[in-house]
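One chain of protein is taken out of this complex; the other chains stay put.
Chain nomenclature is as follows: A and B, assigned in order of appearance, with residue numbering initiated at 1 for each chain independently.
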Amino acid sequence: MTDAERQRRRTRIRRASMFAVAFVLVAVSWELYKAVGPEKGGTIFGTRILARTDDRAMPHIWDMFSRFSESEVRGGEDSVFVVVLRAAWYSFRCALAAFVAGSLLGIGLAVLMARFRFFERALMPYLVISQTVPIIVLAPLIFSLMAYNSRELASKTWLAAVLLGVFLAFFPVAMGTLRGLQTTPSAPLELMDSYAAGWWKTLWKLRFPNAVPFLAPALRLAGAAAVVGVTVSEISLGVRYGVGRLILSYGQEATSDPPKLYTAVFGAAALGLVMAAVVVGIDRLLMRNRPPEAV
Amino acid sequence: MNATVRLRNALAVVLPPLVLGVLFLAAWQAWVVVSDVQPFVIPRPTDIWRSFIDDFDLVWKASVVTGMNALVGLVLGSLIGFVVAVLTNRFAFVSDLVNPLAITVAAIPAVVIVGVLNNMYSLDSQIPRRIMVTISVFFVVFVQVTKGLRQNDATQMELMRSYAASPFDTLKKVRLPNTMPFFFTGVRTAAPLALIIALVSEYFGGTQDGLGSKISGTLNGSNKALGFAYVLGGALVGLLFFAGSNLLEYLVVPWRRRGRSK
Partner (left out) sequence: MENSMTVSSPEAGTSPAVAIRGVNKIFNQGKPNQVDALVDIDLDVQPGEFISLIGPSGCGKSTLLRLVADLLEPTSGSVTIHGKSAHQARVDQDYGMAFQQSGLFEWRTVERNIELPLELKGWDKAARRQRSQEMLELVKLPEFAKHMPWQLSGGMQQRIAIARALASHPKLLLMDEPFGALDEMTREHMQAELLRICAAAGTTVVFVTHSIPEAVYLADRVVVMSPRPGRITEIVSVALGRDRSELTREATDFFARVTEVREALRGIEMADHAKGIDDR
């Protein structure tokens, strides 16, 4: 093992342990605030700012985790763990579909904009605006359009959630790829010209590889956007099997069964982290032959 | 540059998106009229506009509620993020601890935490929503400012050392100005995020007076024209946030005005 490798391994271990320490600290401060904070909430400058700390508002961390192993509904067969896992897996598949479709759409749009200046000029302002406008609220609309066009689609609320995920995911990919395609250095471009290589050949051999380092961080954003888009749409559409729906319904039981809500929140977090891991894997694969500090 | 050339350049920028936008609206209107789509499925653009004008006070009230939540969270989150990053800059372990949390908050649908926060406050409170926006904004700004504080020009730092400048002078005259562009990158990224979080956090119960609850209520119902009027209101608030954060950066970081278009 070389010095550099050892160094890199040490940093990795350090980073991983920092993750663990950070979360332990969050848990400790939760319990600490619960122990010393006002039971009924606190008022500062006439407004309720301090959170309530009773067991209904802030259950103990161990209660949240032990809730996982109990059955979901009284007398039910499945434990909360199984139900949450099933829901998270369902949402994950939707998010993955949205991520893949969104990325492909983004790359396609970027190529289109790089090839035809008119498209860049016409689309770019809308792409920028689309990021300032909360598209995420349009899920119900997408669904009613789908349902109108085909009776068969009327039962597929999950498809509307996926479409919304696509909407959110394509943007970072389109922007990153476009930037990568357009920042190709002029020297290799002239080299390709000297080979009399056409635009598409240059795209494939030069511009795409040049765009890869820009694509990697864009994919990370797209992965997170797909997860958020799908989960939030599940909430606003009431998709029956997803983890978003679970959060909503467990939230309604929160007064009688407070820790249950947290199990669903953990499920959503796990879904996001698994997606992040998938994207990091893709990132590693794409960047495997690049110098470690590129971009 | 003479006037005709300038005019032609301006047209080349404005015309394509204008053409596309008008075409899109026209196609929408034509499709709804020709194939006689029911207004509860999708309204005509002209109906949306009429609804926006007629029910402007409704849209306005809801926009103010959600806009205030987003604004309060954006300002608080940006300030806290900036101050904490500057204060903890000397202690590398702080950012080592905050970074994992920032990565996690960015990767998970963190807005669901509102469902939890709602339990901690009374039902009519806007505070859980504002806290949620503050948290989301904080991480974005903190990460950017920390990055900026670490990327100082080596020559400038050496120069300050050659002046025997105090750490405070170095912070004030080199580090902070160098950090400003990073801070505003953070704020610009966080501005639309703040609005989205404010909107979505209304899905988790609590008072139903904001844009988020109104949109999801009306778009799921039959008065879709009003629903779209609310969406239009949300879009305008979003544009306001976008323009506001860019204007602020333009004013505070004048030396970065060139080349920003790239």
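Going forward, a contact is a pair of C-beta atoms (placed from the backbone, for glycine too) under 8 Å apart; a residue touches a chain by one contact, two chains touch by 3 or more.
Everything numeric here is computed off the predicted structure, so don't read it as measured data.
Shown chains touched by the hidden one, complex as a whole: B.
The chain not shown here is touched by just one of B:Gln29, B:Gln156, B:Thr185 or B:Asn246, and that residue is B:Gln156.
For chain B, the residues touching the chain absent from view are 153-156, 158-159, 161-165, 169, 173-174, 177, 180, 253-256, 258.
The criterion applied here is as follows: only the chains that are shown with their structure count from here on.
The centroid of the Cα atoms in chain A and the matching centroid in chain B are 18 Å apart. Residues of chain B that touch chain A in their complex: 12-13, 16-17, 19-21, 37-38, 41-42, 93, 96-101, 103-104, 106-109, 111-113, 115-122, 125, 127, 191-192, 195-196, 199-200, 203-205, 211-212, 215-216, 219-220, 224, 227, 231, 234-235, 238-239, 241-242. Contact residues of chain A toward chain B in the complex are 14-15, 18-19, 21-23, 25-26, 41, 47-49, 51-53, 56-58, 118, 121-126, 129, 131-134, 136-138, 140-141, 144-145, 148, 223-224, 227-228, 231-232, 235-236, 244, 247-248, 251-252, 254, 258, 261-262, 264-265, 268-269, 271-273, 275-276.
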